[in-house]
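Quick one: this structure, given as structure tokens, is what I'll be asking you about.
Only a single protein chain was left out; the remaining protein chains are all shown in position.
Letters A, B and C mark the chains in the order given here, with residues in each chain numbered from 1 onward.
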């Protein structure tokens, strides 16, 4: 049996050393529980510095909780949230947005390469009247990097934000792979969050352990988010452990270092896949249209990954993590190139 | 300034070495995310062995989440849950039970020393008709150890369980300090959970870090609980870290060792407090009726703790954690004895 | 068998002639459905005139819907609503306030004769800290007339309103028997609603058929209430029939005429009951402490009514409706006086 190389998901990767060190550093007993410790109290300033905007940052235990709490803070129960047809909030969260919002509706909008555009939103929502018999469009949520492994540029986000603002919509970003997007774009994150009301800042897929951060830019909603978080069972009594993980990721640009490593691995695979790529590779996910029999051949060679798309389509998703062995990437690249 | 000794809460204690070691052991990347790892898959058997009953155990990130998810699995939105007037689910969870159940109602029942009795339930609920115009009583939840630091005996629980069963109610236990109760009683936990439908098994206050377990005994509800947990943002992608903490607590009776240490410290304080105790001390919390001026005198001496009861009542709560320095306990005991 | 005289509830009374005439008048087809008809469009002005304050009035199909929708508009899901221990919203609505608010909590406050007082609220809520671990007190709801058949004076309401305002709470009134209260007080309704954010204006018990009105005084919440009402299935497509009933009740003071008739009947019974009255009789409900055997004797004589209080207490509730035959009231008064 061949050595197994795992390209299934960044979900099962190791935490990076800085995160583990951060946890260890706050292990000793503290004077205060919940968010009263020194780490928790540093988060707002940390992210305000990082993004160049005043904001509040609250840790939660999953990306699903981050997205659902953020959206619930932005839209009322009778609200509607425009999102991409393939968005994680629609497809992979077991209805968490509906639960947390009290029954808001996601309105699905298609878009090439996993990306929404103002024109695409207009087309998809053209028949939505918005009278009292309908849910009220109140937010737009973008995934950055997208579910197709592509990345919105700052200009694209600005255009979508202008579109949203003109309609009175709030703007949320599901940043489960925000680090990969920033690493790809090569400039600081400020331009990507300048128009956001809330960001789900992902850590776990990128070398974190058990904490994501909700970054809230509309500080008028801060108390509401705190109450919602407590009420959702997302305010841990030893909050310092979540905060310490997040600090470890952000300090010294560890989040960007990890993301660059993963992205580079994905680029290596992308070059090997050549014109069989289904989407541009801009983050750490590579979607490939393989030939019949090829998925099985790769699995026989020891590579693990998910099938994608319709059954029998021979489409696959290959995810590179910050800790995927370079040797594994190299071997898979060779196998793809020779496929 | 005197050295500070912290008796505010077990919420801010350190994780115990076994928990930290458990975390470190699962740090390397794993083949499977979510609950697919080896640790997560061991939990059901671990708790079935511990309790001598088949059960399912699912980690969550807080005690509030454990309680609210368990109760939502046991009662419908139009249900009512009988609980003690001082129950954590009523007083300290920002309405999480109402949120997770979809609006069930807590019916408050008083009881001496924080404990419910069948007669007390009958009296408190006598006027509840239960017709279609009212919520439907569907569950009883007990806190073990109670909010007053007392412990239900196995016989007391059996009597309450018989009372509940005769009325078709489900039985839940908020076991945030379940370990302290078991340590106090001195016999195994099986008799305490024999009649339960679900238990919130607390770890965090007792030397854990960031994971509690919901133990579900009615396995017909297992799928429902899994969906509810995912939907609540309580299914982490790196589930092994939660599972490993819980395993570390249960294996080798670490949970009981930690609880015995904390309980012993509380007993030491109890003896010093003598007839000023507000309730019997049976776990790790000591409630004391101090004299005017005494709370301030203790604070001046370097002890940290919460006031309790009405403002100006000079009642205080002293909580001993598994890691409270013996020296601190000794000094506080002396200060109390000399009070 | 004796003729039956029904003192069980004003819930089963006939609609008054004006209401039936109002329905008939709008039977012919109309140009517009929902709230687009002429009757529906008159409601805001009708109630603004009646109360001397700008307001919006929306019909709903039950008092439960009126209360629950109003409260949901006033408090968020993490909110708490102070109410009397015996309030209809707590005791008789199967958890509707929890459902409509998304899980807010009712905090129960006792009070003599069914009435709350500022001091009573302070005492009952003294232990409510209101930190992030608790629901946030956001509204006070009063029942006028109360569940004990008593009536708040304008001064009492003003004192409670000042108490609420000082704490940032919203003020709601469950006016299922508001007409009886106004009829009792003998002055116009303006002083009773001057401080309200919302009123459930009852019609059905007072000679209506199937419509109550939510009167909203905080017009900033108007759109929210409209959306909530639609979403709750309370926006009928032939809205004119609800509006016409309400107009028929308010025009020409029909509501007060009906209420005065019912109140007068209750006064007649009250005089007969003498010192056996449990509460002052100020509206159309009479609560009497009977002697053992007396309830059965009255039933044998053909009177229908509910037992009240604990089983075997011989306490009964006698409700007089606008259409209770004078002969029936007279006979019951004689039976009581001779009891």
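Assume a residue touches a chain if its C-beta (ideal position, glycine included) is under 8 Å from a C-beta of that chain, and two chains touch if they have at least 3 such contacts.
Since the structure is predicted, the reported quantities are computational estimates derived from the model, not experimental observations.
All shown chains touched by the missing chain in the whole complex, by label: A, B, C. Only one residue in the set A:95, A:118 or A:280 touches the chain that does not appear here, and it is A:95. Per the touch definition above, the residue from C:4, C:45, C:126 or C:326 contacting the chain not shown is C:4. Among C:64, C:90, C:144 or C:258, only C:64 touches the chain left out of the display.
Touch with the hidden chain on the side of chain C covers residues 4, 6, 8-9, 11-15, 20, 23-24, 27-34, 37, 60-66, 68-69, 93-96, 99-100, 204-205, 209-210, 227, 230-238, 241-242, 304, 321, 323.
Touching the omitted chain from chain A are residues 77-78, 80, 91-95, 98-99, 101-106, 108, 126-127, 132-135, 310. Chain B residues in contact with the hidden partner, per the touch definition given at the top, are 76-78, 102-103, 132-133, 136, 224, 226-228, 230-231, 235.
Basically, only the chains that are shown with their structure count from here on.
When the CA atoms of chain A are superposed on chain B, the rotation angle comes to 180 degrees (nearest 5). Residue numbering at the chain A/chain C interface overlaps substantially, since over half of the positions present are found in both copies.
As a whole-number value, the distance joining the C-alpha centres of chain B and chain C reads 42 Å. Inter-chain spacing, taken between the CA centroids of chain A and chain B, is 34 Å. Multi-chain contact residues of chain B, defined as those touching 2 or more other chains: 93-95, 99.
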